[in-house]
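Every protein chain except one is present and positioned as in the full complex.
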Amino acid sequence: MTQLLEVNGVSKRFGGLLAVSNVSFAIREREILGLIGPNGAGKTTLFNIVNGVYKPDTGKIAFAGDDITGAAPNKVVKLGLARTHQIVKPLNNMSVLENVTVGACFGRESLGLHAACEVADEVLKRVGLAERAKSPARSLTLAGKKRLEVARALAAKPKLLLLDEVLAGLTPTEVAQMIDLIFTIKESGVSVFMIEHVMQAIMKLSDRIVVLNFGQKLAEGSPIEVAGDPQVIEAYLGDEQIAEKLMEKN
Amino acid sequence: MIDGLMVGAVYGLAAMGLSLIWGVMDVINLTHGSMIALGMFAMYLLFSATALNPYLLLIPIIVIGLLLGIVVYWIAVHWVVGRSQLMSLLSTFSVNMMVIGIGTAVWSTSPYNVPFSLPGISFGAYTFTGNHIAAAVSALIIAMALELFLYNTRPGKAIRAVADNRDAAELMGISSTAVLAIAFGIGIALAFGSGALVSTLFPFTILSGSVYQLKSFVVTVLAGLGKPLGALAAGVLLGLLEGAVTPFIAVSWIPLIEFGLFVVALILFPRGIFGRATA
Partner (left out) sequence: MIFRRPTFWLILLLAAVFIYLPVRAGDAALREDLILVAIAIILVSNLNLMIGYTGYVNFGHIVFYGLGGYVGLYLVTARGWRLQWAALAAGVVVSLFALLFGMGILRLRGAYFALATVGILVAVSAFVSNFNPFGRSDGLYLSFDAYQPLGGAMRALWVTYYLIVGVMALSLILSLAIKRSKFGLALFAIREDEDAAVVLGINATMYKAIVYSVSAFLPAVAGALMFYKNAMIDPSIAFEYMLSIEGIVMLMLGGQGTVIGAALGATLYERLRSYLLTSPKLSNFHLVIAGAMLLLVVLFASGGLIGWLYKFVPRSREVIE
């Protein structure tokens, strides 16, 4: 069975900094792959490479069998790969509904305005933003904006969804709601590739986890395997909280 | 050719003003040209009134530029710094319109000039125009002063800090508003200074600034943002290029060629050739 996403030997250098170094992994259908690592490990850069914002210096990326290495982000969405941003990018002066409609119009299915609006309505209900449909995007709370990011990406009918720290800055209740949402996304048949620092969430959600450190893949495996990996623990020793949480799993 | 080199130093000085403001607050100062023109007239007025050595008059002119820059900052720039680039483009542009409008009303479009000549220096067959030499030297001195200021004084370092990361600078207790105002003021002061120097070299009108504004953009794109000495070097380069090309092409084509250069350079190097093209 071909993997949904195959990343092979990808590297990216920015001037003197090797941000991503020879990273390889794969994502199956109906799978949630977590991506963790200390700050500056290259996680968002990796996302940017997968989704086409950066062209990798080396390596190949295949999505559903097609080579998408270096393909522009707007093309990649049409193949079924959508993403959210770590720092949310709402289309501020447009309404919540319009934001999601954009996602639906220009996503995998090139929908007309009317059909896209209907898709957007549905997605807003799924995500819990239906009441704010007519409000301008800038009026949402941070949690709302994060849900908007997810909604916009979902409206594109992706096969793979890239979530970049979608839980950051949320209250525990909001985190729980988002976790539920991500589970329903997986159930609906969409794979998820997520960067996260909220350890409990990522342990709970992920089928497998990839750990990145200094741009290199440090470990890969199930949450338990990764939590017990001494290299991973060492990498995180600088961050006591995380080490503790990981230790708890043991 | 060597004249081109020296005039180029003045281009570099002009560009420094644009580049500084651009680098520090991501504002493209469309008043730049009219401020250069005001600098020309400032020199004209002061020289007519006092008959002092123009190169000494540079000092009060630069101070006037600094003060005017701070005023312009408060009127037009402060309120648009955080907003979209469209707004800061339009607000600085509106000030440009007003200055040109007033300038045309006061001084019309007849040419003015500053009748002051320094004796030239001759080496064998070549004579270097005295004014050109003095202009180049003045530009160099001002550039070095700016470099010293930015790297060796507290306000200068504050400016560089804000340019690097405004939020972090504010967290460190730097009043970014004051810094931005001063940086803008310095940018205008540099424009004034370069205009004042140009007034000793060529006849001018209130509309002459736009030619130098264009050159400043070309130089800034070539040199990257916020690097004063880089701007000076690129300015000299541009001056040399002009000097090499003018014997062969009618002067009216030069702005067009420079525009072409500017656009092509931007398309090929969207992030600037040497440095970053966005703050």
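In order of appearance the chains are A and B, and numbering begins at 1 in each one.
Here, contacts are C-beta pairs under 8 Å (C-beta built on N, C-alpha and C of every residue); 3 or more make two chains touch, one makes a residue touch a chain.
What you see is a predicted model, and the numbers here were worked out from it, not measured in a lab.
The chain omitted from view is touched by exactly one of A:S11, A:N51, A:T69 or A:S206, namely A:N51. Which of B:L90, B:M144 or B:I249 touches the hidden chain is settled by the complete complex: it is B:L90. Within the complete assembly, B:M98 is the residue of B:M98, B:L118, B:L140 or B:L229 that touches the hidden chain. Interface note for the absent chain: among B:V71, B:L118 or B:L266, the touching residue is B:L266. Within the complete assembly, residues 28, 75-76, 79-80, 83-87, 89-91, 93-98, 100-102, 104-105, 217, 252-253, 255-256, 259-260, 262-263, 266-267, 270, 277-278 of chain B touch the chain that is not shown.
One chain is missing from the display, and on chain A it is touched by residues 51, 53, 72-74, 77-78, 83, 85, 89-94, 98, 101-103, 105-107, 112-113, 116, 152, 156.
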